[in-house]
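I am attaching a structure below and will ask some questions about it afterwards.
Just one protein chain is left out here, and the rest sit where they should.
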Amino acid sequence: MTGAIVTKPSASSQKPSREHGRIYRILQHVVPVAVVLVVWQLLTAQFRSPFFPPPLTIFEAAYKAWFTGPATSLFLTDTVFEDVLPSIGRLLAAWGIAAIVGVALGLAIGLNRIVRDYLEPVVELVRAIPAAATLPIFIILLGAGAAMRVSFIAFGGVIWIVLINTILGARQVEQTQLDTGKAFRIPPLQRLVGIILPAAMPKIFAGLRISLAGALILMVVSELILSTNGIGFQLIQAQRSFALVQMWTQILLLAILGFVFNWILSQAENHVLAWHRGARDRS
Amino acid sequence: MVLVEIITRAGLVNEAFLPPFSHSIVVAGQLLFDPRFQVDILATLGAWGLGLLWALLVAIPAGILLGSWPPAYRATKALIDFVRPIPSVALIPLAILLLGTSIQMKSVLVLYAAIWPILFNAIYAVHDVDPLAKQTARSFGFGRLGISAFVVLPSSLPLIAAGIRVSAFIGLMMVISTELVVGGDAGIGSYMTRVQASGQDTIYVYAATIIAGVIGFIINIGLATLERRLFRWQPQERSE
Partner (left out) sequence: MTYSTADAAAVEETERRSVPMLSVRDLRHEYVSGKNRFVAIDRLTFDIEEGQLVSIVGPSGAGKTTLLRCLSGLMSPTSGTVELAGLPVAGVPEGMAMVFQDYSRSLFPWLSVASNVSFPLKRLKLEKAERRRRVQESLEAVGLAEAGGKYPWQLSGGMQQRVAIARALAYQPRLLLMDEPFASVDAQTRSDLEDLVLDVKARFDITILFVTHDIDESVYLSDRVLVLSRAPSTLADSIEVSLPAPRDQISTKQLDAFVHARAEIAALIRSGGADIE
């Protein structure tokens, strides 16, 4: 028996140097986008369609719309406070609540075979309903205010995605791992937090990522109809007054939001699930 | 078993605003046979089907092409990360201005929304074909085209099919969302807005929602079953 340890060469040890690798990767991401932007700029400047303003015009308008306010409010304009932040706030609140409830419920359902056999089909059924179709119901039940929007995002969409993914995650926890927990007399609560939760994490994160993207969509949809403020409201207002450039700034904002949220969640996922990537790549 | 759960759950809650589930189902049934509503259903499904079809025709070849050529793959992968998070519903107002409120406009929106899942899945699927399988084919003397037809295509189909299922669902969402925003005179979403605006019984809205849900469910289950049948040789992988 030797003390030597046999390890598989990990991917990071094969990069020439960490700094080079990082710069190269960032470039790989930036260059194609830059190319597309340039092409877009050239095409729109060339064809001068009123419906497709050049990107530079959009950026300029966006800057004017949000960042030219008084210094007292960090140079942010009113609309940031009246539309952008409330929208984001509603989105995150709805997503946060639904995510927590969804994970908790999902674990509870997924672990109990009897309950799962009854409820999983129900969840699948409800999830198949296009969320937008349920919006009128929410309007009927809860009016047209913020509470309705938050509820719609949370319970019309997010929670079902999180639920189904969490249930799947809880189901596929390895029996041997559970047996190990029981064989060492680990108390049930610790088994839940220390074994089941980490094992289900990959699927749970997938559910969180998808539901966040879905939440953004639902937020926009809920604000296109019967709203008095918000990003979607600004969007539809711009459409009604044929303010094309303003409309595109809202689209730009939504694209940025979508990208940022996804990026943040991906970073969190990479951090929490670092072990998963390693284990997965090996097998 | 499942139905019992739903009905008991809905039967408990019973107020003026929330008609009992059984009633809603009855009305939904009536609606199904109402020829005017059938026009609505056809309008929605028509726009959806058209957009989806075009998405397939564009996305699958493009995906296969982009996935097969490594430099293109790398470039598109970067772009994917930027494009994917853009909510397609944000383009509804633009579409209204560009194309009015016709069925064509709806199907274009569906096309835009549905293209991405199919495209991305096709790209990934083609790129991730097991190199060992390709080498095996080459060792048996298959040429480039043969490998594409007999190895790459079959092994990427399951993932592409999954992408189609997702696209189908997103497309349906897109149509209904558009109809809710736009109103108009044909479509399930339009029907809902009309009913609400004219102050009719809310039960009709519920009924329409149920029908939309059933349609979504049938599409989902239908495609999933089709996938299972066609791809029985695939190890079942539960992914979303």
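Each chain gets a letter, A and B, in the order it is written, and its residues are counted from 1.
By definition in this document, a residue touches a chain if its C-beta (ideal position, glycine included) is under 8 Å from a C-beta of that chain, and two chains touch if they have at least 3 such contacts.
Computed from a predicted structure; not experimentally measured.
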Chains still shown that are in contact with the chain withheld from the display: A
From A:T68, A:T180, A:T228 or A:S241, residue that would touch the chain that is not displayed: A:T180
Hidden-chain contact residue, picked from the options A:F51, A:F242 or A:W275: A:W275
Candidate in contact with the missing chain, chosen from A:G69, A:P121 or A:P198: A:P198
Residues from chain A at the interface with the omitted partner, ascending: 1-3, 5-8, 10, 174-177, 179-180, 182-187, 190, 194-195, 198-199, 201, 275-276, 278-279, 282-283
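Convention: only the chains that are shown with their structure count from here on.
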Residues on chain B engaged by chain A in the complex (per definition of touch): 1-2, 5-6, 17-18, 74-76, 78-79, 81-82, 84-94, 96-98, 169, 172-173, 176-177, 180-181, 188-189, 192-193, 196, 202, 205-206, 208-209, 212-213, 216-217, 219-221, 238-240
Residues of chain A defined as touching chain B within the complex: 28-33, 36, 51, 118-119, 121-122, 125-126, 128-137, 139-141, 161, 164-165, 168, 172, 206-207, 210, 213, 216-217, 220-221, 224-225, 235-236, 238-239, 242, 244, 247-248, 250-251, 254-255, 257-259, 261-262
